[in-house]
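The complex appears here minus one protein chain, its other protein chains still in place.
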Amino acid sequence: MASNPQDWLGARLPRKEDQRLVTGAGKYLADMVVPGMLHAVFVRSEYAHARIKSIDASEALALTGVVAVYTGAAIKDLIKPMPQAVVQPNLPARYPTFWPLAIDKVKFHGEPVALVVARDKYTAVDAAELVVVDYEELTPVLDPELALLADSPLVHEEDGGNDIFSMTLTGGETEEAQRQNAAEVEAIFQNADVVVKERFRVHRTGITPMEPRGVLCEWNDGDGLTAHITTQRPHIDRLALIDILDIPGEKVRVIAPRDQGGGFGVKAPFYRENIMIAHAARTLKKPVRWVESRYESLMNVGQERDQINYLEVAASKEGKLLAIRNRGIADNGVGTTGVYWGFVMPFLGAVEMPNAYTWGKGDISLKVATTNKASLTPSRAFGHFPTRFAVERAVDMVARRIGMEPSALRRMNLVPSLPYTSVTNEYYDSGDFLKVWDNLLAQVDLPKFRAEQLAARAQGKYLGIGFGCGVELSGVASELLVPMENQPGYGAATVRLDPRGKVLVFGGDAPGGQGHETTAAQVVASQFGISPSDVVVTTGDTGITPFGAGSIGARNGSYFVSAVANACGELKDKITRIMAHDFQIEASVQHFEFKDGEVVYIGDRSKKKSFREAVERIIMWPVNMPDGEVGGLDATTFFEAAKPMICFNADCCIVEVDIDSGDFKIKRWVTSEDVGTLINPNIVDGQMHGAIVQGLSNAMFEEFIYDERGQQMSADFEHYKLATAADVPDIEITYATTPCPHTPLGTRGIGEGRPSSVPGALTNAVCDALTPFGIEITELPLRPNLVWRKLQEARK
Amino acid sequence: MPVINVTVNGTRFEETVPERLLLVDFLREQLALTGTHVGCTYEGVCGACTIHLDGEAVKSCLMLAVQADGHEITTIEGLGGDKLGALQQAFTDNHSLQCGFCTPGILMNMSDFLRNNPNPSDDEIRHGLVGNLCRCTGYVHIVRAVREAARVMRDKA
Partner (left out) sequence: MFPARIQEYVRPRTVAEALAAVARYDAGEAIFLAGGQSAMQAIKSRMLRPQCIVDLQGVAELKGVSRDNGALTIGAMTRYVDIARDEQLTGAFAALRDATSHVGDRQVRNRGTIGGSVCWNYVAACTPTTVLALGGSMNLLAADGARRSVAADEFFLGPLETARRDDEILLSVSWPAPVARSGSAYKKWGLVTDALPVIGVAVRVSLDAGGACSAARIALAGLADGAQRAPLGEARLIGSKGDEAAIVAAMAAIADAAETHADMSADAEYRKQLIRTIGRDVGLRAFARARA
């Protein structure tokens, strides 16, 4: 039992979630069974772009056990189409109209066309096969640059163009200001000693979670709809269901299951399937459950990145970065996904492009093209995996041009003191980038490595070292989230004490493995001087939790736990006010210590109560109270930082490249992290390990592939390959933290953007190893095939 | 419809099953043992469905329930008994799980692995884990926990 209340902050506490999860007692969506539950299966488009001539469900309906088949035509007048304001950004874009099932046309391979509901899931699959859809194939639009040309066929005819979104992120609000800025940037490029100009391309990949999606809807006419959804944002989903299905708000409750098998952004959008399952439950007045197959998942969600960045960097011969100019082209897919519409990701990617460097000036613009592919859906390192790759590679290329150590060039250009506003107007609130960088360099003996590298080269062995870094979101402030997603960014927590001194915490976000039950409990335990085992954290149920925008953008460590801490603070104020009154002393909260399960008056330590006594008195026996004070101990607080917040991390990796096969092996991966105050180092370590391996897996192995007809070729794990344990190295995490001055505990939200610096660091290491050959790699995936091909080209 | 006799976690069952019912669905839905998970469609690559068939780790999604007739099955619910086994304890101590979806499959696989490899190197552990995909942890803490559990089990033996 900790004697110092601060001990729970920073404690490597085993997680409270683990007892149930290591014994198979977790409860995920697919584990939920309700009496009378029906099973739903979607019939999905076989073509990337086609007209639906007819749908014949008669054979399916005739199968014993089949209860209903829904088609687009049937639901068109019963369900409101998108867009709906609550899941539509406040950004100027073309927002295609769509229903949850395809109407008249299918626009990507895998799009939902019909919904079959049956008494058991095997029958539902049998029936889905029997639904006959007659298609007239149309030419698919598959290349984002061609899609933006005037003569391109349109994906959404009524939109008038495939340019779903475009924006200039620098230079100001008006066209005049932007033009002026662009001219100034051009002048810098004209006069610069060094200009690196490259086309960087990152493929379509993303962070598909191990648990696919699922929805279980229950309906009765009295209570209305209870929707269990694998979602990161139950409160938003609820609002969308209310608006789209026209159900009064008091009759809609959304519950994210307590256990979710990962989200990583993939479970953040508001999906069409949610609407259809709710509609089925309502019309059939029976519970309906849909459990997504991996096949559906790989065809519909988790596809992100997929950007071309025409990047130019201007620098002085001393290594000072002078300006950045980028033309980004993102392949959006169809974009028919609520909240994000695909383009919000590349939007944020362009905003985050400047990374941790002082650029002087920037001219960054983005065009996002609609194509006949699955819509982009968020993936950890939301939108900026490709832009970060481009910048980290370009910085290395500048260093190589000048003959400077890439790590030294980076250090010279890191933002030296915060707060800082980037050329895209992104606000970096706090942190010490140089401290993080120097800590990273302390983990590696660079001169020694360079000597080893030289000696190895003489033996025909090719070692390389690569660096990368990333400024990442620590939560998403309302000032960013409202325009970007039409949602608030505040963190909200209810902290409720019970008469036995136990604590209930309620939060409206919905984690999928980040350990919120434990970290929030540690914060509460630290605040009240009790044990984390006395604290129960409940998330994800809109019926009982305060409004939360969701588990997105690293909101937990930044916004949620801050709200928890502040709520505890309010309760501590009340407890100590009443205690002071009871002891007849003049004192307030700073005169009391909450420690070891007791509340002790520091001025006279004989004046104390056990935490339980103090609490029980206020809840159960609220008599002889101070004037104006009533009983009860329950606080709901909302936390909003004054300005958007960030965290910062840096990577270094060492590789060995086999020049005969192009194969490369990571010999070492070491990091330096500013995560602010750590609540649970085990959990933070785990977040970093997971993020880095996700980055490696995306960079090397995972690729969503569409053939020339837009057919998806990567809809199973034989083709879409995730890294196994044997494919990735051990990872060393080190810390160089600066407490965040804007959160009550100094914590930062971490882990969301973390994968973004990985592909740059890895590719930099491979290129560094191949310096004798002058190889520069500007595209992903990074594979032996590519390395070998580059070597062949270099040798010619 | 076939009737199968199968022992699951020490309990004998006599159950009627359709010929085509997958073993993983039999366990999850007919026996309500939902600790074994399904993470892929037909490919049998993710390993979340791993159980013991007569003490050896196999993927229950690549078997039909009828094939289990006459055999002994152990699922995650039967791994530790009343207390956490060495592996489960090591996973908890080392933060070797986050979302927990892949965890039962990994525990079942590693339990069999350690029986065959009581003193494994990290490389051997990583190779043994090829049949289990994990998205959350990056495998680092998993390898650490397996190593620790191996030591604990060797010390006990």
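Note that the chains take the letters A and B in the order they are written out, and that residue 1 is the start of every chain.
Operating definition for what follows: a contact is a pair of C-beta atoms (placed from the backbone, for glycine too) under 8 Å apart; a residue touches a chain by one contact, two chains touch by 3 or more.
Keep in mind that what you see is a predicted model, and the values were worked out from it rather than measured.
The missing chain, though absent from the view, touches A, B when the full complex is examined.
Taking the complete complex into account, B:57 is the one of B:57, B:107 or B:150 that touches the chain left out.
In the complete complex, the hidden chain is touched by one of B:66, B:97 or B:134, namely B:66.
In the complete complex, the hidden chain is touched by one of B:22, B:136 or B:150, namely B:22. For chain A, the residues touching the absent chain in the complete assembly are 121-122, 125-126, 129, 293, 295, 660-663, 701, 703, 705, 713-714, 718-719, 721-724, 726-727, 783-785, 788-789, 792.
Touching the omitted chain from chain B are residues 2, 18-20, 22, 25, 41-44, 47, 50, 53, 56-59, 61-64, 66-67, 69, 109, 112-113, 127-128, 130-132.
The working rule: only the chains that are shown with their structure count from here on.
Looking at the complex, you find that chain B touches chain A at residues 18, 20-21, 28-29, 32-43, 45-46, 48, 75-77, 79-80, 84, 88, 91-95, 97-104, 107, 122-123, 125-127, 129-143.
Against chain B, in their complex, chain A makes its touches with residues 12, 14-15, 17-19, 21-28, 30-31, 33, 122, 207-212, 259-262, 264, 293-295, 512-515, 682-683, 685-686, 688-694, 716-718, 722, 724-726, 728, 730-731.
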